[in-house]
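Heads up, one of the protein chains got dropped from this complex, but the rest are sitting where they should.
Let's turn to chain A:
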Amino acid sequence: MGKTSKDKRDIYYRRAKEEGWRARSAFKLLQIDSEFHIFEGVTKAVDLCAAPGSWSQVLSRKLNKDGNQTARIVAVDLQAMAPLDGVVQIQGDITKVSTAEEIIKHFRNEHADLVVCDGAPDVTGLHDMDIYIQSQLLLAALNITTHILKPHGIFVAKIFRGKDISLLYSQLKIFFKDVYCTKPRSSRNSSIEAFVVCKNYSPPEGYQPHMLNPLLTHEHCDFNQLTGINRYVVPFVVCGDLSQPDSDACYSLEYEGKEYKYHEPNQSPISPPYEEAITLLEKGKLQLKKPGTSLTVFNEPESAISAFKEKCTISSSPEEEPSVTVSISDNKALKEIDDESK
């Protein structure tokens, strides 16, 4: 498989690179806007779970037309991300009241017109658990939204469609007059991903925003009540017309008569959790895929780097792959050794 195969497989991936978006998900927000006009009259917008920043990019380009910095855009994420023109970044936790306060401060103590959230959790592959955690992420986003969104404001967030989705719709319906479920054409057909577009924010009378999980503060939820006719049904709208490319189709590299040029991805992946494992293996020339291969780091505080070097042995017996035993004081020391070996 060549490096162009992903370009052929996914037209939005390719176009995102060509048009300078940090991720293909930018098209999802653009298509949601084309259907729901969520950017109309918006001067203050918040992007929750913003990294790598493609939705912030969309907000920046759409709200600040002709280069005017008229709109204020705040991007919140736990991770740092590359700076963006016209976007204020807050590195913070959306479950903290202090983060909400900081956002309001950027809007000169005014509330936002629009809150968007494209955040997704670390998926495990267990669908029930992934759907549950995504719903909790959405509720956390809803929670902070109740602190920062002005009445009649708009909230857009990613959801995973699963068997308990009606429960989630009911929750959103308490806070918004109009709730829609939508799927942009740039979102793949096979994906369980969809988006809720919640318009006309109107919290229940006397509602005090808090950071408790709204699901947990309610009475026991009976599964049976949520099936059949009692279930709250949310209209499902597909956004983006058929002139938009198909995210499931394979396109020729010469699509639309334009000459093809390969583009590198705009944003390389953020350091993955297994980075250390990968680095260690490259240095130790170990392949964990092989049977019998392993590596152990003893995190004994007293060992020094010199001691590590002495102790670092590659053992090999007839029946076992070579295994490296490493003793070091901590991970920092290990990195220093890596540098030395360069």
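Here, a residue touches a chain if its C-beta (ideal position, glycine included) is under 8 Å from a C-beta of that chain, and two chains touch if they have at least 3 such contacts; residues count from 1.
We take it that contacts and distances are computed from a predicted model.
Chosen from "tRNA (34-2'-O)-methyltransferase regulator WDR6", "Rab GDP dissociation inhibitor", "GTP-binding protein" or "Vacuolar fusion protein CCZ1 homolog", the protein name that UniProt gives for the omitted chain reads "tRNA (34-2'-O)-methyltransferase regulator WDR6". Set against the missing chain, the residues A:41, A:151 or A:273 yield one that touches it, A:273.
Only one of A:88, A:133 or A:174 touches the absent chain when the whole complex is considered: A:133. Against the chain not displayed here, chain A makes contact via residues 2, 4-5, 8-9, 78, 95, 121-122, 124-129, 132-133, 136-137, 161-163, 165-166, 181, 183, 185, 189, 192, 211, 213, 215-216, 218, 220-223, 227, 231, 233, 235-238, 242, 245-246, 248-254, 260, 262, 273-277, 280-281, 288-289, 291-301, 318-321, 323, 325, 331.
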